[in-house]
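What follows is a single structure, written as structure tokens, with notes after it.
One protein chain is absent from this view; the other protein chains keep their places.
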Amino acid sequence: MANGQEEKGEVKEMTGAKWEREQALVQKILEKAPYAEGRVRRERRIEFKVPADRIRDFLMTLKENNFELMLQITVVDWLKEGEYELVYQMWSITHRTHAMVKTRIPRELDKARMPTVKDIYPVAETYERDAHDFYGVYFEGNEKMEMPWILDDAEQGLFPHRKDFDMLAYVKKKYKILDRFDENKDNYVI
Amino acid sequence: MVDWRLFEPLFEFARKRSLWIVAFCTGCGGIEMPPLMTSRYDLERFGMMPNPAPRMADLFLITGYVTPKTLKRIIITYEMQPDPKYVLAHGSCPLNGGIYWDAYNAIKHLDRYIPVDVVIAGCMPRPEAVMDGIKKLMEMIENGTADGWKRYRENYEWYKKNQDELFGEGWREREARRWIPWLMDKKKKEK
Amino acid sequence: MEMEEIDFKVAPESKIKKKPSYIKPWLGLKYLFKKPVTIKIPYEKTQIAEKYRGFHSLDWKKCIGCNFCGQICPARAIEMTWIEVDGKVEKRPHPKIDYGRCTFCQFCVDVCPTGALGFVSNYMLTTEWKDEELELFDWVPIHPDKIKEINEKFPDYRFPVAKIEFNKETKEVTYYLRDGDVFKFKILGYGLRPPAAAKPKPAKIEKKEESPS
Partner (left out) sequence: MVSQSELIKEARENGMELLPLDKDTYELFFGPQHMATENFSIILKMDGHRVVKAIANPGFLHRGFEKLAELRPWYTNIALLLRICVPEPDVPEAIYSMAVDELMGWEVPERAHWIRTTVLEMARVSAYLFWIMGLSFKLGVYTAGQWAAAYRERLMALFEELTGARVYHIYTIPGGVRRDIPGDKWLRQLKDTVEYIKSKLPDFDHLVFENYITFKRMEGIGVMDKKFALAEGVTGPNLRATGVPYDVRRMDPYLLYPELDFEVPVLKEGDALARALIRRYELEQDLYILEQLLEMGPPSGPYKVQDPRLKNLPRFKVPAGDAFAHVESTKGDFGAYVVSDGGNKPYRVQIRGPSIAHGIRVLEQLLVGARIADVPVILMSLDNCPPDIDR
């Protein structure tokens, strides 16, 4: 019980000082990587924005600064801006901080290319395959890019998680179903 | 020459009391299988048990939604089973898509691809409901109305057409060879 | 990587580690003469929770046909249906629920503004895969009191309707309830707006309803 209370006290102190620890960490990383923008989101959450071509340098810097785990590579498809946002989610066990490394690349399939970070974080290979399968981001240098991943043959190359993928029309074509109640209906109720 | 049809009631009686299940958890309902098989609900009282090999199994439990990738394996496994064989579909998803009614990767009407004998409602169905479905299946076997395997044999062309439409022709061969280039050490770089 | 600040309790290895034993596995034999936990299902009944999320019930008089349930439904299992009972058209559409879609999350019950839609703890519905039997999976729920009445007669948590007949031409639906009652109504159309005499086009009507949101 004692330990828990101590930790709670520590938390309160830190929030009082406006997340001093996180500020210092962001400063430390930004000194080494001046091309990036960084900010503290809240306690234990920091965020960086990095240009796409410097992502490898930046992740190397993060690894040197004790960000040991890569949790996920999330692709967010911003249809209006015509951009993919790649969010590398990192966790540092030493600093107990979650860092989002955000970068933007164009959305067109032939331009959506990124350098792989497989040699820095080996687990990234899996995440990159995931991102490639669902969004069509090609990671150069990852040999397993062409290897079959979750999707079946029929959906390969369709990149079904992109925002402009018309799922209902595709489902109707693929499974030859009409709505059970009303055959004229083709809009989502929800 | 013995006329085996005379012994059919006896066979049905025996079939009803020793339904072996293919151990294939095809969907989320797989989580309710262990409670069913183990001490609490104990399906072994009915002479049922999960069997690792489809060659010796009679009953196929489709536990929940079915994705096309799984459906390929389901079809292969189903065809491996000896006749007579029965299929019990769990929950809403095999019937009409369930919550995945608009998902690109979930089968909507399972009956188009393999014949299903009994459906039970629920998401997911309680073990009691599954047992009720099995009881119903036993009754059907006794009446001789559980004829999914006959339907599959008679309408094989139709089922095969639907399967081929979904997966593309020659999916069995493609599936069998899919991983060979990735397993070979030399050929890996070709593709 | 060095872990400088561990300010929480870490279990010592001695507590976690075990020693292999040749004798201890035999101690399991002491359960040989204990009573088994098995519920012998056909002969014994299981008690299930009172508020188990099972099938729906609907108080037709309370239902105002607002389609909140249809909007919240993640599976789009709910379709608003215009119904005619004994020659009288119901003033508001009622939800028709498809158990081939329903996930039993009961968000529809949570959002129902008048409390017309409810749920009962019945959960068992077993049919053959035949078109006429699958009609059971698609129903306008009946009054909770009626279900309660049936449950008192047959306390086995089964679906309260034994058979549903749907005539595709006349759109007449007949419920054969388990206690022998027969209940008939006619489906006039689907959607939020009342069906016009000529051609009901629920799809377009719904689209208009949805777009301002």
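We just call them A, B and C in the order they show up, numbering each chain from 1.
By our rule, a contact is a pair of C-beta atoms (placed from the backbone, for glycine too) under 8 Å apart; a residue touches a chain by one contact, two chains touch by 3 or more.
Everything numeric in this text was worked out from a predicted model, so none of it was measured.
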> The chain left out here touches which displayed chains?
Replying inline: A, B, C
>> Tell me which of A:Gln23, A:Asn65 or A:Thr126 is the one touching the absent chain.
In response: A:Thr126
>> Looking at the full complex, which residue from B:Leu43, B:Leu110 or B:Met124 touches the chain that isn't shown here?
In response: B:Met124
> Touching the left-out chain: which of B:Phe24, B:Tyr86 or B:Tyr152?
Replying inline: B:Phe24
> Where does subunit C touch the missing chain, residue by residue?
Replying inline: 1, 3, 6, 8-11, 13, 15-22, 24-25, 27-28, 31, 37, 48-49, 51-53, 68, 71-74, 103-107, 110-111, 213
> What residues on subunit B make contact with the chain left out of this view?
Replying inline: 22-28, 30-32, 34-35, 38-40, 50, 52, 54, 65, 67, 69-70, 73, 77, 99-100, 102-106, 123-124, 126, 177, 179-180, 182-185
>> Applying the definition given at the start, please give the residues of subunit A touching the unseen chain.
In response: 1, 3-5, 7-8, 11, 44-45, 68-72, 74, 76-77, 87, 89, 91, 93, 96, 98, 100, 121-123, 125-127, 130, 134, 148-152, 160-161, 163, 165, 167, 188, 190
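Following the convention adopted for this analysis, only the chains that are shown with their structure count from here on.
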>> Counting only C-beta pairs in contact, which chains form the busiest pair?
In response: B-C
> What whole-Å value do you get for the distance between subunit A and subunit C if each is reduced to the mean of its CA atoms?
Replying inline: 37
> Rounded to the nearest whole Å, what is the centre-to-centre distance of subunit B and subunit C, using the mean of the C-alpha atoms as each centre?
Replying inline: 24
> Can you list the residues of subunit A that touch 2 or more other chains?
Replying inline: 180, 188
>> Two or more other chains touching the same residue: where does that happen in subunit C?
In response: 74, 76, 98, 100
> Of all residues in subunit B, which touch subunit C in the complex?
Replying inline: 39-42, 45, 89, 92, 95-99, 101-102, 111, 115-123, 125-126, 128-129, 131-133, 135-136, 140, 145
> If you look only at subunit B, which of its residues touch subunit A in the complex?
Replying inline: 67-69, 96-97, 102-105, 107-109, 165-168, 171, 174, 178, 182, 191
> What part of subunit C is in contact with subunit B in the complex they form?
Replying inline: 36-42, 46, 48, 74-76, 98-104, 123-129, 134, 137, 157, 159
